[in-house]
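In this view, the complex is presented without one of its protein chains, the others remaining in place.
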Amino acid sequence: MGPLVVYDIISANTNLLLAFIVGIGFGFVLESSGFSSSRTLAGMFYGYDTTVLKVFFTAAIVAMLGLLFFSLFGWIDLNLIYINPTFLWSAIVGGAIMGIGFILGGFCPGTAVCAFSIGKLDALMFIGGLIVGILIFTEGFPLWKGLFYAENMGTPTMDKFFGIPQGLFALLMILVAFGMFYVGDWAEKKFPRDEY
Amino acid sequence: MSKNSNKKYWNPYMGGVLLGLVLLAAFYVSGRGLGASGAVKSAVVTGVQTVAPSHIESNEYYQKYNKSHPGGPLHNWLVWEMLGVIVGGFVSGAMSGRLKWKVEHSPKITSKTRLIFAAIGGVFFGFGSQLGRGCTSGSALSGMAVMSLGGFITMAFIFGTAFAFAYFARKLWI
Partner (left out) sequence: MKSMRVKLAMALIPLGIIIAAVPANTTKQYKLTAVQLLEEIKDGTQFFTPDAVAEMVIQKDPTLQLIDVRSKDEYEKFHLSGAINIPLSDILSPDNEYILDQDVKMNIFYSNGSTKANEAWMVLRQLGYENIYVLQGGMNYWAETIMNPEKPASSSPDDEFAKYDFRKGASSALGGGTLESTSGSVPSAPKPVIKKRPKKKRAAGGC
């Protein structure tokens, strides 16, 4: 019965060891999928490379389906899974700021660490920028505290928000994802990238 | 064409399925998804704590962090996960011969420009990840897997804004 750590099946230290192993898997998959290249990542926004879209959404729907099936078989208790709380405005503004960071920097935090591990110096600069950005946020916290806590919606999930069963939402999500993959493959043909 | 460099990478769908399984494993083991910016935050907090311990006392956000993370950064799940990412990325890079110190940039810009914009992008992303309570992996990817409304909103705004500004930043990439 999972999650293992919540049920005290594994100790806190074993949990950290498993975090390390999960991290290795995460890093390996990211690198092997091409997420260590900022140009692959940025290619998403010009249509010449939609790897990010495909990997990202495939991962999300696979994990979503996996969680639902695990729950169905009684292997995991979904009530104990962490669901990130929704603070509407900070999610919107934070997401928008991250979007600007993404298009300028070409990385997101996870992929930057991954890219740094194979020697990308621009990734190192990006990580340096991350540290500065976090420091700015922390030091100026009183300034954006209002925005940070505004419109707390608790931990709503999409299925409850739309009032449909979880399984149905998962199915819709899968169909939407494949729709986007189709568009992605079409865009790659339409906007080929010149070799550099 | 880019066929040659792409061939070395996995098929994105296969990568996606495997990433999904890694994410599922993270949920099964510890009840939470993947994350990245949290580990950087841990490092920042630890750094500040070492340099100016008294400063921590007076800052609400540090206090909030310390309260929610007893045991310090070395007992932080995300820190260990990110150490794993470094190892995993290195192993994968080594296996396919991609280990090399380099600055990857579009032929239209210099290395220096690329480094400056990488740093600026990092600042934005670092700030945004704190405001949005998580980055692409922690909030958007993990949040979507658990169908969190916040995860979907954050995802939509990360990619939406990036698309909206893509035109202005095109010289950096194409």
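All chains are identified by letter, namely A and B, in their written order; residue positions are counted from 1 within each chain.
Simple rule for what comes next: a residue touches a chain if its C-beta (ideal position, glycine included) is under 8 Å from a C-beta of that chain, and two chains touch if they have at least 3 such contacts.
What you are looking at is a predicted structure, and each value in this text was computed from that prediction instead of being measured.
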| task | For the chain that's been dropped from view, list the shown partners it touches. | result | A, B
| remark: The one of A:16, A:29, A:44 or A:81 in touch with the missing chain is A:81
| note | By the document's definition of touch, the residue of B:44, B:78, B:91 or B:118 touching the omitted chain is B:78
| query | Which residues does chain B use to touch the chain missing from this display? | reply | 11, 13-14, 17, 30-33, 35-38, 68, 78, 129, 133-135, 137-139, 142
| Residue numbers in chain A that touch the chain omitted from display | 1, 3, 5-7, 58, 61-62, 65, 68-69, 71-74, 77, 79-84, 165-168, 170-171, 173-175, 178, 181-182, 185, 188
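What we mean here is this: only the chains that are shown with their structure count from here on.
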| remark: In whole angstrom, the CA-centroid distance of chain A from chain B equals 8
| request: State the interface residues of chain B toward chain A in the complex, per the touch definition above. | output: 1-2, 6, 9-10, 12-13, 15-37, 39-41, 43-45, 47-48, 59-62, 75, 77-78, 80-93, 96, 98-107, 114-166, 169-170, 172-174
